[in-house]
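Removed from the display is one protein chain of the complex; every other protein chain stays in position.
First chain written, first letter: the chains are A and B, and each begins at residue 1.
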Amino acid sequence: MIDIIGLVFIGVGLAFDVFGVLGLVRLPDVYNRLQAATKAVTLGTCSILFGTFLVVGFCAAGFKAILCMLFLLLTSPVAAHAIARGAHRSGIKLWEKSVVDKYAQDKEGEK
Amino acid sequence: MKSKLVLFVLGFLVWLLLSWVPDWQHIIVGVFVAILVAFVVGDLFITHRQVLYHPLRYWYFFACYLPLFLWECFKANIDVAYRVLHPDLPINPGIVKVKTSLRTDTALTFLANSITLTPGTLSVDIDVKSGFLYIHWIDVKAKDVDTATKIIVERFEKILKKIFE
Partner (left out) sequence: MNDYIGLRRLKWFVGMVFLVGIVSLIILRPLPFLFYPDLPYLGFLGRALYIIILACVLCLYRIWKGPTGADRIVAIDILGIMIVGLCSILTISTGRSWYIDIGIAWALQSFICSLALSKYLEGKDFDD
């Protein structure tokens, strides 16, 4: 029974991975791509790792999967934040239909 | 010194979990590695020591913060799936500025991580001194600072203030 629940978790995680990568392909600029892909792929991979823990059970591989899941939940938003800041500082524009850019206004005020 | 000790115990525990059936060689090497790590980066780990002594804070973390965080994560994924699969791409992006009253580094890190994993928002930069966050929002509903603060930050800020400050 618990194996079936684990396989359901793996299936949901696969679906979210595919949606996130589809967002990476379809959306129009760097920040939107980063947003969709980071959210969907992080939760999808965490769901796959949790499903692995449920299928394998309390052994070495299961606890390593739990540790890997915690590590991913802590670090992948930090990596996304660093990439977004680096992209904005290196001068990549937002999409041309975007509404407001307070960050660029404030940086112009500082200079 | 106490921070180094806590980091040593934590690192050794993680080492024991990673080498699942510990041998004597594993344990000896793990002790040395944990001592090395604790002496190199120990001072950066805990800066506000009094936070650790309240059991109520752990209770808030596990009972209030984690269910809210996981539920927002799930909603964020449904939102991303809807926006990606829609043929017209219903996005309206922009970078807005919000204000926070948190000051410690741990609380700001957790706030930024929560903002990144909740629906439609991604934190771009933090200004620590004046407490402003710059947030890329995929569907801008309000351009001024106060309304955006009320929509994005408020639900996490109350809980994180109880936990970390």
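To be clear about the criterion, a contact is a pair of C-beta atoms (placed from the backbone, for glycine too) under 8 Å apart; a residue touches a chain by one contact, two chains touch by 3 or more.
Model, not experiment: these values are computed from the prediction.
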*Go through chain B and note every residue touching the omitted chain.*
18, 87-88
*asked:* Take the complete complex as the reference. Which residues in chain A touch the chain that isn't displayed?
replied: 3, 7, 10-11, 13-14, 17-18, 20-22, 24-25, 30, 33-34, 37-38, 41-42, 44-45, 48-49, 52, 55-56, 59-61, 64-65, 67-68, 71-72, 75-76, 78-80, 82-83, 85-87, 89-90, 92
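The criterion applied here is as follows: only the chains that are shown with their structure count from here on.
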*Note which residues of chain A are touching chain B in the complex, please.*
16, 19-20, 22-23, 26-29, 31-32, 34-36, 38-40, 42-44, 59-60, 63-64, 67, 74, 77-78, 80-81, 84-85, 88, 94-95, 98-104, 106
*Hey, which residues of chain B end up touching chain A in the complex?*
14, 17-18, 20-21, 73-74, 76-77, 80-81, 83-85, 89, 91-97, 109, 112-113, 116-117, 120-125, 134, 136, 138, 140, 143
